[in-house]
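Left out: one protein chain. Kept in place: all the others.
Per-chain numbering from 1; labels A and B assigned in written order.
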Amino acid sequence: MFLLQGVFHLIAFVAVVFSMAPEGSSTLIVYDPKLTELSEYSKFIEGLTTRSHDITYLPINNETKNIDLFIHDNDKKYNHLVLLPVKGKKVTRMLTDKLLLRFVEDGGDILAVTSPITQTDSIRLFLNQLGIFTAPRGSILKNPLQGENDELIKVGGKHILNKYVLGYDFNDDDEFIFSKDTSACLVGEGSQLIPLINAPRTSFTQVKNAEHWTDSTQGFLSVGFQSLNNARVSWIGSQEFLSDKFNNKNGYLVDELTKWTFKEKSILKSFGAKHTHADLTTYESLPYKVGDKIIYEIGISEWNGENWVPFKTDDLQFELKLVDPYYRFNLKQKEITNNVCVYTSGEFKLPDHHGVFTFVTDYKRSGLSFIKESDVKAIRHLANDEYPRSFEISNAWVYLSGIFTVISSWVIFVILFLITGKRNVNLEKKMN
Amino acid sequence: MANCKSIFLVLFLTLFQVLSTFAYSDKQLLKASSKTSNKIISLQDQKFEQILRGPRENSYILLLLTATSPNVNCANCLEFEPMFANMAASWFQDHPDGKTLDGTKNLFFAKADVKDTNNLPPIFTYYEITHVPRIMLFTPNGSTKDFQSINFDGEGKEHVTRTIDAVQRYMEINEFAYHEPIDWASVIITSISAFVIIFVAKRHGDILLKVLKMRLLWGIGCVAFIILMLGGFMFNQIKHPQLAGVGKDGGILYFLERETQNQFAIETQVLGVIYGLFSILVVGLTMGVPKIDYFYSKPDDATKVKAGVSIILAIAIYMVFTGLTNIFKMKNVGYPYPLRSLTQFLFH
Partner (left out) sequence: MKQESEIVSSKPTTKSNNIHWCVKWVQSILTALIFFTIFGAAISSRLFSVIRFESIIHEFDPWFNFRATKYLVSHSFYEFLNWFDDRTWYPLGRVTGGTLYPGLMTTSAAVWHLLRKIGLPIDIRNICVLFAPAFSGITAWATYEFTKEIKDSSAGLLAAAFMAIVPGYISRSVAGSYDNEAIAITLLMVTFMFWIKAQKTGSILSATAAAVFYFYMVSAWGGYVFITNLIPLHIFILILMGRYNNRLYSAYTTWYAIGTLASMQIPFVGFLPIRSNDHMAALGVFGLIQIVAVGNFVKSQVSGKKFKVVMLVSLLIIFVVGIAGLCALTYAGFIAPWTGRFYSLWDTSYAKIHIPIIASVSEHQPVAWPSFFFDTHFLIWLFPAGVFLLFMDLADEHVFVIAYSVLCSYFAGVMIRLMLTLTPVICVAAAVALSKLFDVYLNFSIKSNSNKNNKISYVSLCSKVFVSATFLFYLYLFVYHCTWVTSNAYSSPSVVLPSQTPNGEMALIDDYREAYYWLRMNTAEDAKVAAWWDYGYQIGGMADRTTLVDNNTWNNTHIAIVGKAMASREDKSYEILKDHDVDYVLVIFGGVLGFSGDDLNKFLWMIRIAEGIWPEEVKERDFFTPQGEYRVDAGATKTMRESLLYKMSYQRFPEIYGSGSMMDNVRRQTISLADVEPLDYFEEVFTSENWMIRIYQLKKEDQLGRSHKEIGEFERSTHKSLVRRAAKKPDVSLRAL
């Protein structure tokens, strides 16, 4: 009963906190007027504005002096950044790779669009650091077997790789269109990289005077990346993928991709992990000791774009660690409300080993934001009076009875000795 | 003609060079090592290059670079010197030709020693040696620069065991045994004393019991033991310091100066004598002097003798104490309270 009440309190609290949207949406779009006619991307921009993005446009031309991503070098000025292809070395100087890295490390999201014709060095280096290796300038993805005279790159539904980012249920009949100037990339093995759209099986990227950059499904047309602080970066190898021209085919994907990148979906949030004694006494009032019964609980919500909804899964794991994990088990769903799904470990017994343990839930799934809740708590040994008394242990009765036998027989011996001794003295006296 | 001569000369020289640069064979090595009494090849002169240079068939050479010159004052060298000789002796005792038991490998010993600091053997300059002692193991088919250095660490006998371990590891053999030189004197003494003890115990058990019960004997024994301990005997047992030092002029140093945490082994003996003297003098003062009464019938004589003896003993104690404090000042230079010797008193 108490348990339930406690949880309800928590949920009420969570409801208040979670009723607001995850983050403000000031977005900067960097583009090159020579390469990009914004009007051709009206639908893409419209999608952003309807989702209440506050968009700032930054055309790069001769007058552009600098690009301010940060206010006074401190806080970031924008939450999101859209990098459309830009020409010229100037950008490399103004928008350095280190600046972009810092932006991401500060929690900013970036949607980077590459066109094979113009590759900005700094953006390329930035992507390299994440483990996304875009093909060099001028190397275009080709798919000669797709059909004659059709230079557009088309991919089917099965090439869409991550359900959390781009959504579910694609058929093979679905077709998504990349322009003829499409760049593909290679992707490193880092666990934070999220391959999104695979290149067609028969495609390759030719590089001048060198081996192919990508071959077949080794290449990717779009890749996502999530940093440990849940900042998101996504990359698309074609600018026209976003354009109005292909919007009827690509529109859904573009929307999902921008939603994911700008943290409008697949956001998880825990309302804090909590562990108590099995009878709900907290650690603070009664520190844990070896062998105590403990309950661990964590509540997780997901942002679906409009609301916080309960996040349901069956692979949420809890670990009790002292350098190495002592316990690791799946948490069970216990309580589902409008906002949150509460997971519980059920009652479990702490190990018979004292030490400073870490209670961790580390949930990292490709495409979802990462959750890590960890709490360090000491588990003490048994105090001197917490062991069972000797008479409570049936094995000890043998020894106990031995002790008392010895004591009583000694007392009897002394008494007998004293009595008989006296007699002797008397006898001797009499004899004398 | 002159030309011809010079060509001839050049030819001769090159021939000589070729001959002299030709590496030693196993047999030659064995010969060289048999030449010396301790079977250690001496590399004091230029010949070292020729001996150490490979390729040999299968001979390893264990080289010791050391400095026994008193000017160098290398305690480790002096300590290791007899051990190295004994290592060589042990090897040749088991392997008369220097060959391993399966006959595939040879091991020879070589040594170069700085006997005079003004006249360094060329090998030291060749290898740019700055630290001694150095132990190197030359492999059969290498050049003069092809060797394994063997760490010289540990203390006392560990040098030997570690060196042998390393040699065995590199040579991949397991037959290098170190034979401690047999100390015949101690063997004889032990056996004779054991015999005497058993004999006495058998024949005169009651006398032995009486001796065992002798208080004086026990007293002297205990005090001797204590004095030994106070003299740093256990330090010698554990740290194996060298017996004594060598002074700049080649004389023996009895005390390791300016070192309060360290000592020569001989210092224990010196201190033993000093503490023993002290004990005798103090006991003499407290117990011996009052007993003089028994030897004189006239109390006056006794009193005079007692007074004289006690004053002499007191002066003797003072003198021994002067010695002790001054030895201590040698070890601890800043010590402010050394006693003045009697002569100083007399002349000031």
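The definition used in the following text is that a contact is a pair of C-beta atoms (placed from the backbone, for glycine too) under 8 Å apart; a residue touches a chain by one contact, two chains touch by 3 or more.
Please read all numbers here as calculations on a predicted model, not as lab measurements.
The hidden chain, counted over the whole complex, makes contact with A, B.
Shown as candidates are A:Thr118, A:Gln146 or A:Gln218; the residue that touches the absent chain is A:Gln218. Of the candidate positions B:Val187, B:Ile238 or B:Leu342, contact with the unshown chain belongs to B:Ile238.
Interface note: of B:Asp102, B:Glu180, B:Asp249 or B:Asp300, the residue touching the hidden chain in the full complex is B:Asp300. Residue A:Val376 is the one among A:Leu145, A:Leu286 or A:Val376 that touches the chain missing from this view.
Remark: the residues of subunit B touching the chain excluded from display are 131, 134, 148-153, 215-216, 218-220, 222-223, 225-227, 229-235, 237-239, 259-263, 267-268, 271, 274-276, 278-279, 282-283, 285-287, 289-290, 299-300, 303-304, 306-308, 310-311, 313-314, 317-318, 321, 324, 328, 331-332, 334, 336-337, 339. If you put the missing chain back, the residues of subunit A touching it would be 97, 101, 104-105, 121, 124-125, 128-131, 133, 136, 161, 186-193, 195, 198, 210-211, 213, 217-218, 225, 227-229, 231, 322-323, 354-358, 376, 378, 380-381, 383-384.
Criterion: only the chains that are shown with their structure count from here on.
With each centre defined as the average position of its C-alpha atoms, the distance from subunit A to subunit B rounds to 69 Å.
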